[in-house]
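Note that one protein chain of the assembly has been removed; the remaining protein chains are unaltered in position.
Chain nomenclature is as follows: A and B, assigned in order of appearance, with residue numbering initiated at 1 for each chain independently.
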Amino acid sequence: MSVLRVRVWRGSAEGAFQAFEVPRHASQTVLDVVTHIQRVLEPTLAYRFACRVGMCGSCAMTVNGVARWTCRTHVDKVARGGALEIAPLANLPVIRDLVTDMREFFDKWARAKGQFSGARSRADDFARVAPQSPARQDVDAAIECIGCGVCYSSCDVVAWNPDYLGPAALNRAWTLERDERDAARVERLRAVAGDAGCHACHTHMSCSERCPQRISPTAGIAGLKRAATAAALKGEL
Amino acid sequence: MKAALRARNHPAYWAFVVHRVSGILLALYLPAHFWALGLALHQAARLDAFLRWTDQPLVRFGEWGLVLLLAVHLGGGLRLLALEFLPWRDWQKSLAAAAAALALVVGLAFALAL
Partner (left out) sequence: MSVRGEALLWAAQRASAALLALCVAVHLATMIYAVHAGLGAAEILHRTRGNALWLGFYALFLLAVAVHVPIGLRAVLGEWLGWRGRSRDAALAAFALALAWLGARAILGVFL
């Protein structure tokens, strides 16, 4: 039976990689590897997971330098010469080992006004949104985000600019910008424009490359750039 | 370092690096360029001497490098304008290749003109 040589981050901001040897199986995911380490080799290892079937995004970690869902990453795809390096998601404070503090990620979501703001009451008729309308298609292309943090962790502008809202928050803002029922358009554009917002995106497209849901935050951010700039020119910002 | 590179080894990221580095180099070059041309105003003799200096092969090579930097920055810039202002399409990724090709053509044209 062959063996995987796995290095796992231990500690928080300060720490070191600890080496383990894990039995290699066919059809093994990186989450299987981490689980084996915690259950059999090192019970003090801290890590997050939930559904383990690629739906919740909790198991996102940095595998050989790349942010991935570990439950959906086959070892065969990433183990180079039988070696794996597993670290917590980048661009987020590390609580312990493989667990990051995601508060800032979600705080930025809120700062980007990533919440729906409606104008109708129960007394009004239903809103009618044509599913094939260009606006709704833009929303549909971006709506499946589950907030896993992979894009945020992959973005260099997030690393270089602490205030930058990041791809996930901006992508969510985009889905609301294109939602014809939403009534908070100008406040949202004010929230997402500028150096801390969409205008700081340099189209690296690492977010779009890495998103496990195949969303392209870059596309949405480009749309926000246009909308925010138009609002600025009109004096709305 | 290798791990850092692995996550960034895709066309759009290289397009960014090339665009930013070429921009910085051009920004450093421009004041010198303007200053040299300004010599034509009052110091024609110095300009003549300067232009004779540019006849040297190493300087010629540098000039070609500058043309390439300009072409590459232009190509990358056009790609960005397309990404930001045109409707989003799936073939966006090939824009990076198109920009590089355009720059190469310009660089070749300059090299052949020499």
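The rule is short, and it goes like this: a residue touches a chain if its C-beta (ideal position, glycine included) is under 8 Å from a C-beta of that chain, and two chains touch if they have at least 3 such contacts.
Given the structure is predicted, the values throughout are model-derived calculations rather than measurements.
Enquirer: Counting contacts across the full complex, list the positions on subunit B that touch the omitted chain.
Expert: Against the left-out chain, subunit B lists 20, 23-24, 26-27, 30-31, 33-42, 47-48, 51, 67, 70-71, 74, 77-78, 80-81, 84-85, 106, 109-110, 113-114.
Enquirer: Which parts of subunit A are in contact with the chain that was left out?
Expert: With respect to the unshown chain, the touching residues of subunit A are 157, 160-161, 190, 193-195, 197, 199-200, 202, 225, 228-229, 231-233, 237.
Everything that follows uses one rule, which is that only the chains that are shown with their structure count from here on.
Enquirer: Please report how many Å separate the Cα centroid of subunit A from that of subunit B, as a whole number.
Expert: Spacing between the chain centres: roughly 34 Å.
Enquirer: How about subunit B: which of its residues touch subunit A in the complex?
Expert: Contacts found on subunit B: 2-8, 10, 12-13, 15-16, 20, 80, 83-85, 88.
Enquirer: Along subunit A, where are the residues that touch subunit B in the complex?
Expert: Spelled out, the residues of subunit A in touch with subunit B are 64-67, 85, 154, 156, 202-206, 208-210, 216, 218-219, 222-223, 225-226.
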